[in-house]
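Every protein chain but one is kept in place in this view of the complex.
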Amino acid sequence: MISGLPATPLAAVGEVGEGFFHERTGETLPCQARPSHLFCWDWATENIHRYGTPTVQQFELVIISVAIGFLVAFAFALLAHRYHLLQWPLLAGTGLLFAIPSVAFFLLLLPVTGRGRETAIIALSAYTLQIIYRNVMSGLANVPESAKDAARGMGLTERQILWKVELPLAVPEIIGGLRIATVSTVAIATLAVFAHAGGLGTQIYSEANLTFPTAIIIAGTIAIAMALVFDVVLLTVQRFSTPWRRAEAEATA
Amino acid sequence: MTPALLPHPSFAGFAGAFEFIFSKQESSVTGGKKVGGIEQVLELAWTQIEVSLLALAVALLIAVPLGLWFGHKGAGELVAVGLGNAGRAIPELALIAFVAAIIGVGIVPLTGALAVLGIPPILTNTFVGIRQVDRAAVDAARGVGMTELEIMRKVELPLAVPSIMTGVRGASVNIVATATIAPLVGVLTLGDFILGENVYGVNGVVAGAIVTAILALLFEFALAGVQRRLTSKGLRLQAQ
Partner (left out) sequence: MRFNHKRPLMALAMLIAALALAVGISACGGGSSTTDENTGATEAETGAAAEGETGEEGGGAEAIVSNPENANVSLTIGSKNFPEQEILGEIYTQALQAAGYKATSDLSLGSETVALKTLKAGQISGYPEYASTALTSFFGLEPEEVPADATEAWEKANAEFEKEGLVAFEPTPFASANAVGLLKSTAEKYNLKTVSDLEGVSEELTLYGSPECRQRIDCLAGLEKLYGLKFKEFHPVDISLRYTVLEKGEADLSILFTTDPQLAAEKDKFVILEDDKKVFPAGNVIFVTSKKVAESAGPDYEKTILNVQQGLTLKVMQELDARVELEKQTPKEAATAYLESAGYIE
């Protein structure tokens, strides 16, 4: 176990040096060590770099999950548009996935897909399905019959009508759904820490930080900012895509 | 005393989890007391239901009148809709942790935090729902001599019910989901199983996840049923 440390002129190896022990009494306690503090600017400016990797991880999680969710939901919607029988099952199915709490979803997947990013991505993608699916369906359903009739009158096939008339008119609402899905995913992705997938949740749910308002505020602010950036970018795309009318399409969620 | 190492399978299979839900199991750390079983499961589930309903009620009491008022007046669109968007962006974990650190732990701060999560979708949807009410109907009501309050109550509110209920359902999904991690801040819900692999084993964790999912779905079905009952016949026909 412990044996005598070799006698050397300098401090022996294994013994910490002088001044290793910080004085921590009342006055010398730094901001973050005091019990009731709200925000410690010094700590924030010194440690902001800690949030770099988690932010990138969160960003990746969101992008990949929304991308996958969009592709799947879009495909579902096109299918349901064609085969009306599928509409209710698909809506119910995606709604079911949406209702399952994320933490539970992660835990249910963990034994199957293992700790890490894949588990989180699968669960996060599942959440986006319902919103995007509903919005695509709603967008397509809101296409005025007159437009379709005119197209039919001009001799377009059903498939041409879908791609040249229906979808373009539905795009604003589709992107509206994407906006909602993305913003929600940014918020939920903080829980990815429970699936051991990294992200901003690691800066909140670590034992030292759970009662550290500064860390929580920073992580929360970054998440909200990320969501807003996504929202604005998508809003711009939404506006760009329909110059002939104001891109309204505020879908109810 | 014969020391024994409990088996730790990498994937217990759902059979083990179902066993955990219905009958008590051994645990290595409790010194002989069994854990799990239908009693404990129902107890934790009931706490989760209670706290979720409470938070939902608080959110409704605040958000519906506000949304009604602004929708009726036709003002404050930016606030109502903006709040809805911003509210969607709030990370639940951060909110819960923040409230626990600043205000305290226990059922009251938790309910407050959950209500904060539930208000944005209900507010936005109430507002939008009222705005979408046919102006002709409102004018007709005014013509008949109804007061503003009566118009809100008898015309706008019933017509806005589908939209409001959609908001309520969205809010409840978020609330029930976040209530799962309430054990971190002093309220024992189903998250206790999920976060307590030490005590409950991997079977308990999976069991917790399963029951949580079922609970969330029950909420969803119940609210869907409420929506159907509250939506007036005319609107239901119209939706079809």
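Order of writing sets the labels: A and B. Residues in every chain begin at 1.
The working rule: a residue touches a chain if its C-beta (ideal position, glycine included) is under 8 Å from a C-beta of that chain, and two chains touch if they have at least 3 such contacts.
Remember, predicted model here, so these are calculated numbers, not experimental data.
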Practice item. Write out, one label after another, the shown chains that touch the chain missing from the document. Key: A, B
Practice item. Return the single residue from A:Ala73, A:Ile174 or A:Ile188 that touches the missing chain. Key: A:Ile174
Review point. Hey, which of B:Ser23, B:Thr147 or B:Asn198 is the one touching the hidden chain?
Key: B:Asn198
Practice item. Among B:Ala59, B:Ala80 or B:Leu184, single out the residue that touches the unshown chain. Key: B:Leu184
Practice item. With the missing chain put back, which residues of chain B would touch it? List them for me. Key: 1-5, 8, 10, 27-33, 35, 100-101, 104-106, 183-186, 188, 192, 195-199, 201-202
Check your understanding: For chain A, which residues touch the unseen chain?
Key -> 1-6, 10-17, 20-22, 24-25, 29-30, 32-33, 35-36, 43, 47, 50, 53-54, 56-57, 60, 63-64, 66-68, 70-71, 115-118, 163-165, 167-169, 171-172, 174-175, 178, 196-198, 206-212, 214-215, 234, 237-238, 240-244
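In the analysis below, only the chains that are shown with their structure count from here on.
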Point to revise | Between chain A and chain B, centroid-to-centroid distance (C-alpha), Å | key: 19
Review point. Which residues of chain B touch chain A in their complex?
Key: 10-12, 81, 84-86, 88-95, 97-98, 100-102, 121, 124-125, 128-129, 163, 166-167, 170, 173, 176-178, 180-181, 184, 191, 194, 202, 205-206, 208-210, 212-213, 216-217, 219-220
Revision key, fill the gap. Note: in the complex, chain A contacts chain B through residues 38, 95-96, 98-105, 107-108, 111-112, 180, 183-184, 186-188, 190-191, 193, 200-201, 204-205, 209-213, 216-217, 219-220, 223-224, 227-228, 231, 250, 252-253
